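One protein chain is absent from this view; the other protein chains keep their places.
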Amino acid sequence: MDKLKVTVWNENEKAFEPYPRGINHAIAGFLRESGEFNIREALQTQPEHGLTEEVLSGTDVLVYWAHSHHHEMDDAIVERIQRSVLGGMGLILLHSAHASKIFSRLMGTDTLRLRWRDVGELERVWCIEPSHPITQGVPEYFDIPHSEMYGENFQIPAPDELLFLSWYEGGEVFRSGCTFKRGCGKIFFFSPGHETFPIYHMPEVQRIITNSVKWAAPIYRPDIVTGNTPDFIL
Amino acid sequence: MDKLKVTVWNENEKAFEPYPRGINHAIAGFLRESGEFNIREALQTQPEHGLTEEVLSGTDVLVYWAHSHHHEMDDAIVERIQRSVLGGMGLILLHSAHASKIFSRLMGTDTLRLRWRDVGELERVWCIEPSHPITQGVPEYFDIPHSEMYGENFQIPAPDELLFLSWYEGGEVFRSGCTFKRGCGKIFFFSPGHETFPIYHMPEVQRIITNSVKWAAPIYRPDIVTGNTPDFIL
Amino acid sequence: MDKLKVTVWNENEKAFEPYPRGINHAIAGFLRESGEFNIREALQTQPEHGLTEEVLSGTDVLVYWAHSHHHEMDDAIVERIQRSVLGGMGLILLHSAHASKIFSRLMGTDTLRLRWRDVGELERVWCIEPSHPITQGVPEYFDIPHSEMYGENFQIPAPDELLFLSWYEGGEVFRSGCTFKRGCGKIFFFSPGHETFPIYHMPEVQRIITNSVKWAAPIYRPDIVTGNTPDFIL
Partner (left out) sequence: MDKLKVTVWNENEKAFEPYPRGINHAIAGFLRESGEFNIREALQTQPEHGLTEEVLSGTDVLVYWAHSHHHEMDDAIVERIQRSVLGGMGLILLHSAHASKIFSRLMGTDTLRLRWRDVGELERVWCIEPSHPITQGVPEYFDIPHSEMYGENFQIPAPDELLFLSWYEGGEVFRSGCTFKRGCGKIFFFSPGHETFPIYHMPEVQRIITNSVKWAAPIYRPDIVTGNTPDFIL
């Protein structure tokens, strides 16, 4: 079986203290080390935001991190990502990708809407779905010593599966790991991952993201017929 | 308690044989006769498609029938409807409203995609959810002697509740009654209702639509806080 | 419309400090004060555990609190309750009713399985479903100053609707308000309510339970046909 073709996408290559070569490099790095994927990187700052028709048609799973430049995304490219997801491409949305145009478009809601606080508090991530490919090898709970808080009420449709719930030192809870299907595409949203904390260096987080990429692999069904079906098919 | 404020919306006032004064008049008519609603009518051909800010802010539930002019809808008005739904307005989508921009936008999928055939065949509507406000007083199944076929595969997210399944003489099945929540708004899609058949004159169909309007009444929760929550709330 | 017939059930009339006349009396009391229900009380210590065929057939919604005597429940009575639920009776399961035979039987899982700790810590209850009859009039969150902790992983099937999530001072989270349908019956599980804390005196908790009783009212559908259907029904 060929390796899964994974595109790791980010706004830009900006370096943060825990990620001196950029977050994209960090995420692509641990995925590459697993030896299970063919990894390509892409950036919003590239032509067509790095997501040309050719790139998307060669992508099995798109891993998407974004924070501050959502509004600069060209709507035509957002629609192109949506078509790819509906056609079977997996989509892993990390951290503030909750506020991305593509997530809102696939959900139909203002996924921007949630509480947040950035004081570096403790986040505890609880796994509530014990029998799921994404939670394999993940402990019952694990702690992120310093995290940005994302809290309820989070405006998303009821997830197809709710896998993780987060507890915050400051008093909030959050649906921090959710799956959705849209068309033939599988979507996983996972909220931990603020840029100023070394969260993507944590083995539990790397495990979850790696598992989710495998889980989101496309299952092609090219034979669906829609449209006019003039005669009885009996 | 004040009566629910219901806006019945259509493309235009075009008359079809079973609906000499237009479909909108027929739907508004049986809803009005129930005595339970304050009914207003609106048309796509009116300024702002009949859905001004004032109309929408005065609407508890929007009943939406459309067939042939989806592409002429102004995207800004579609977005306005979406905001109203997320804020709590109920939305009843009838028949080919499956292909409307507003349904696609709220679902995140190509809700246009389904099989269809217009030869006037028998449709049998089965109720599969015995304990739901929308199915109260509806028989276990009922027959529509002549109907347009809408068949699977229908590209929608998994419904929150699946209430009706349709069987067609020509060999297809369809998820013909589905509920969804998006934000604070309740959505009900019900597929029967082709313009050349007297389907909206059937008591079962009138009952289902009347029930659904009551079910979709807004439940306001004005106190949700989102955004920055700088301090611990302990 | 006749008032809903509600049976409030408990193990016994044991008095606890916040409930000098027993928990059942407290719950029946605030429901009675709403003026919307006909309230009857029943106890496990009565013949047939207070749930004779006559009592159950005269009950629209059963409110069930239990803690320490689950194993003493006669299986035949448990099955009788189950049949009533499948036939349309609503069931409100409070606090340690999670460990009751009837909840396990309706869920198919070991609903006994969860974490717990009884040190009187702070519980914060978050409402995550803004558009539901049970959450009407309930604030976005409210605090229970002293509560027993019930924490994940809780062995339940994925709820039909997840309404409340609880945060605990000691570091856990819990799905504290969940709805399920089984047959024609609606079920609501709500976890707060330890006997040594005055939780059922809190207006938010009274509001949630009162709302849930109304929500769980039966919707009768006596016309369902099952079994052999020898001829084509065309």
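Going by the order they are written in, the chains are A, B and C; count residues from 1 in each one.
Following the convention adopted for this analysis, a residue touches a chain if its C-beta (ideal position, glycine included) is under 8 Å from a C-beta of that chain, and two chains touch if they have at least 3 such contacts.
Being a predicted model, the structure only gives us computed values, none of them experimental.
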From C:33, C:53, C:72 or C:110, residue that would touch the chain that is not displayed: C:110
Per the touch definition above, residue among B:18, B:120, B:171 or B:198 touching the missing chain: B:171
Contact residue for the chain not shown (choose from A:14, A:83, A:181 or A:214): A:181
Residues belonging to chain B that touch the chain removed from view: 124, 126-128, 130, 140, 152-154, 158, 161-162, 165-168, 171-173, 175
Residue numbers in chain A that touch the chain omitted from display: 88, 122, 127, 130-133, 135-136, 139-140, 181, 183-186, 218-219, 221, 223-225, 234
For chain C, residues in touch with the removed chain: 82, 86, 105-110, 113-117, 119, 121, 149, 151, 153, 155, 157-158, 160, 169-172, 180-183, 224-234
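One rule holds in what follows: only the chains that are shown with their structure count from here on.
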Distance between the centres, which are taken as Cα means, of chain C and chain B, whole angstrom: 33
Mean-CA-position distance for chain C and chain A (Å): 36
Touching two or more other chains - residue numbers and ranges from chain A: 153, 158, 171-172
